Structures are given as C-alpha cells and as structure tokens.
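Below is one structure, written out as structure tokens; the observations come after it.
Missing here: one protein chain of the complex. Every other protein chain is in place.
Order as written gives the chain letters A and B; numbering starts at 1 within each chain.
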Amino acid sequence: MNGTSAIKIRNLSITYKNHEKQQFSAIKNITLDIPKNKITMIIGPSGCGKTTLLKSLNRLHEINDNVRVTGNLRISGEDIYHPRHLVPELRRRVGLIHQKPTPLPFSIWKNVAYGLKVHNNINHEELNMRIRQSLEKVHLWDEVKDRLDLPAADLSLGQQQRLSIARAIAVGPEILLCDEVTSSLDPISSHKVEDLLISLSREFTIVMVTHVLRQVKRLADYVIFIYMGKIIECGTTEQFLKNPENELTKNYINGTIS
Amino acid sequence: MKYLEEKIFKIVMVFSLFLTLAPLVLIILVSVIKGGSVLLKTPETIIQSPGPRYLLGGEGGFLHAILGSMYLVVPATIIASLFAVTVSLFLQSDYCNKKFSNIIRILLDILWGTPSIIFGVFILIILIFTHQRGCLMAGIAALTLLEIPIITRYADEAIQSVPKEIRENAYSMGLTKYETTKIVCKYSISGIIAGILIGLGRGIGDAATVIFTTGAGSTMPGGLLQSATALPVVIFQQANSFYPSVRNHAYAAAFILILIILVLNVTTRLFQKKFSKYITGE
Partner (left out) sequence: MPNRLKIRIFKDLVSTKVMFLCAAVVILLFILIMIMLIAKSSFVISEKSIWELLFSSKWDPENYIFGFFPAVVGTLAVTVFSMVIAIPVSLLSAVLIAEYTPQRWEKILSSFIDVLAGIPSVVFGLCALLYLAPFISTITEKLLNIETTGMNILTASITLSIMVFPIIISLTIESLQAVPVELREVSLSLGATKWQTVKKTLFRAAGPGIISAVLLGFGRAFGETMAVAMIIGNKNQIPGSIFSAGQTLPSLIVSSFGEMMSIPIQQSALIFVALTLFIIVTVTNTIAKIINTKLANKWRY
C-alpha cells in the first residue's frame, strides 16, 4: 500500500480459551499494514475474529484474561506490546468506538470531558473549548449546546453514538477504531455517522469493522477480507469489489457466504 | 500521577482484603482450638444434662442447650419456610399487582433489617399480655418471625430469576395458575433451599430472640410450655463466668455452632451452584 503506514502488523495471532478451557485460534498469523489518514475496512463473516483483532490494536482485549496475543504490532514505529509501553497512553492515541452506543453515567458535557480529565490537569477554559470543538466536529454541538448538563443517556441512539465519537476524538487520538458503529442505528442516523467518518478521515486514521457491503462501497479506501482468522484478500476498494482474486471473496461479495 | 495512584490503591486494597479475611480465619481457629480442646478433654459435656448448681461450676454438660437449639430451630424453620415460600410465590406478577408487591417487599426489607431483639421483645409482650412465662413455643414463634424475611428474600430472588418463557409455555398449554406455580417452584427449588439453609443458620445462632422468649433455664427442655435454652444463649451467659468449667461450656458451644454454620454454608453453596447451572441452561 502507498503512503505511510499508521499501523504495522506482523505475524499476529490471537487465541482465547472458551468455557470448556479449550484453546481457540481467532486470528492466525496475519501480516498487514494500515495506511495513515485513510479509512480501512475489515470485513468478513460474523464470529471470525474481526472485533478481537480490532481490540488487539489498543490492547483492550487484555481486560479478559482468556485472550492471548502473539506477534508484532507497531504504531508509528513503536512496539505497543513492549512491557514498558504505557497502555493508558496507547489508548489515548488509539481510540475505540463500540457497536452499541454507551454513554457514561454522566451529563453530556462530562462524557466528553471524561477522557480529557483522565489524562491531564486541564484548566476549565481549555476544557470547555476542547469539548465544544469535539462536539462541533461530530455535528452535535447545535443539538446539545443548551442541554450539556442533562444526562447523556437521554439522547437518541444516533446522538449517543455521535457523542461516543466526540468523546473519543476529544483526547486527540491518531487512530480511531470503529466496531460496527452503525449496526445499532436507524438508516438516517447511520448515514449521518458514515458522513462523519468520511470527514474525520482527513484528520484520523480510521480502521473499521463492518459486515455491510454498502458501507464498504461508500466509505472504504482500503478493504481487508478476513475469513476464519486469515486474511484472504486485501487491497483498494475498487480492486476489491471489481476484481476480487479469491474465490471466497467473490462468494462473499455476491452473498453466497455471509 | 495516575499510575502512582493505581499502584498505591492496589496495595491498599490488598491490605483491606487482608483485614477482612484475617478475622475470619482467627475466629474459626479460636473457636475450633479452644472449643475443640475442651471437647477433647471432656467429651461428656455434650451428652450430659446439666446438674444442680450448674451455673456455679457444678456438674453437668450442656446437652439441654443442644436439644433446646434443635427443638427451637427445626420447627421454626419449617414453619417459616412454608410461609416464606408461599409469600414469595405470591409476589410473582401473576398473582399480585406491582403496587401491592412493592409494599410487601418494602415491609419485608424492613423486617429483614430489624434487629432480632425486637422480635424477641414483641413475643415477650404477647407473653406478658397472656400472663405466660417464657416457654419453648414462644421461642419458636420469635425465631419463625426472624427467619421469614430472610427466607423470603432468597426465595423471591430464586423465583424471579425463573425465565418468563417457562410460565408462558405453561399457560399456553392451558395450565392453571396453581399448576404453573408448581412448575416455577420446581425450577427454583435449589435457590429456595439455599435460602432456607441460610435462614436456618441465622436462626440457630441467634441469642437475643431466645433469651426474651424461652427463658434461659438450666434444665432439660420439657414441653412446649416449659422454659429451655439454646447454644448461643449458653455462649452469651457463660463466656464471662467466674468458673472455668462454665466458661469451657461456652467455648465448646461456640465450636459446635461454628461447625454447624460451616456445614450449612458448604451445603448452601452446593445448592446455589446447582441452581445457577439450571438457569444458565446446561
């Protein structure tokens, strides 16, 4: 791939232990580069490790002690699995937005302020400014500016999801990981979020997991197809959709496997 | 900064847990060692009835307390369980509306939190009104009152966690409310039994109710209308006695109580495990 790589993945394998203590290999020895300031989409059938792969990029899988990651992962040249690497700082640089909109049990203002307060001693004026900027970037500012102190849980699902994005970008990440972020939303809200991601990709590197091919067509600059833990095919969107090389890819695109 | 905070609090947390578990270990050790040694030296204490001048260092064991405890707790638990299970079945939505069940739940919560001494005093007042003396029956009544809120709480939880599909399936087969409830009961029975065991454990260790209602006699339990005593009362009264032989009874009684509690605890765990297996669908 052209351009600089934001993330370099080499020989990454992820295994986890399920209930019966059996080892299950979710991701098998994959190697790929994720380009900077582009939208890279990871697609593939459900349950084949896409979300786990995403979470391994900001080490969020580690809250579960059943998951093991081996291999080499470098973000902007730094080995993020190095024992000395400070995980909270990694997570500031690599934000994650969940599938289900999850407002924190605070007001709208406090939700966005949360990440900022966690990282630095920041004064009130700058805090307010950064919050306003983030909310403006997600086109939420006008809708909520008069009710910043009300509970975030009262927003609609679409607004909550945009709030989650605002919350994530407020701390100034380089990379945004998006885990099927529109699957809980209605079509109109989905569309708004998709537009948002396109505009944000100028500033951030976006890695997105999805199983909606329409989104791939609309948003992706690069596509990676993962099936049963292995990379079957990867390339630019055009290449991928018009000239897929692999048989499996063709089957996925025309809906034979889903 | 925040990394330091994390490290400090981790240490503080471990220390706190230690503060919680250390007393547990110490108490069990103390009871087992002190009580156990008394029983090893003079095993007759648990099979002898108290002799004359018992509390003044006289002869005899505390068989009367062991029997007394059994005669008090077993009937009380049986009555309390029947009542408690009935009430918790009633609290299901098929039988009563939300407002009513909320009121009952709040009252049960209050009764759960009432110190046991209040139940003792309550029954005592009834005794005063009826010019009765302290007797076994009064003790059973007080213990029943104590155990009802406890058993109801656990039974209620067990019954509420039965998936509503079970009930819906039963009704769509044409079963009456009563028959459906029987099914729900079978489904939640391990959780209910766990609750009964917990109530039993609470009842057997309670002294305040017994002192006020059954008297704290030094004679073998006679009939329902006679005075009796129980193991925890023995501990309370005799722990500070001047006479070492009397004190020893307190230690031995503590040993027996702890043993019973541990056995009950393990059994409860087994039932709760069985219950959760059922619910997560195995």
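Remarks
Note that a contact is a pair of C-beta atoms (placed from the backbone, for glycine too) under 8 Å apart; a residue touches a chain by one contact, two chains touch by 3 or more.
Remember, predicted model here, so these are calculated numbers, not experimental data.
Screening B:72, B:91 or B:246 against the full complex identifies B:91 as the residue touching the chain left out. Residue in contact with the omitted chain (choice from B:39, B:78, B:104 or B:224): B:104. Although one chain is not displayed, chain B still touches it through residues 2-3, 5-6, 9-10, 12-14, 16-17, 19-21, 23-24, 26-28, 30-31, 34, 83, 86-87, 89-91, 95-96, 100, 103-104, 106-111, 113-119, 121-122, 125-126, 128, 145, 148, 176-179, 181, 198, 201-202, 204-208, 211-212, 232-233, 235-236, 239-240, 250-251, 254, 257-258, 261-262, 264-265, 268-269. As for the chain not pictured, it touches chain A at residues 58, 60, 63, 65, 88-92, 95-96, 98, 100, 102-106, 114-115, 118-119, 151, 153, 164, 167-168, 171.
What we mean here is this: only the chains that are shown with their structure count from here on.
Within the complex formed with chain B, the residues of chain A that make contact are 86, 88, 118.
Put simply, chain B touches chain A in their complex at residues 2-3.
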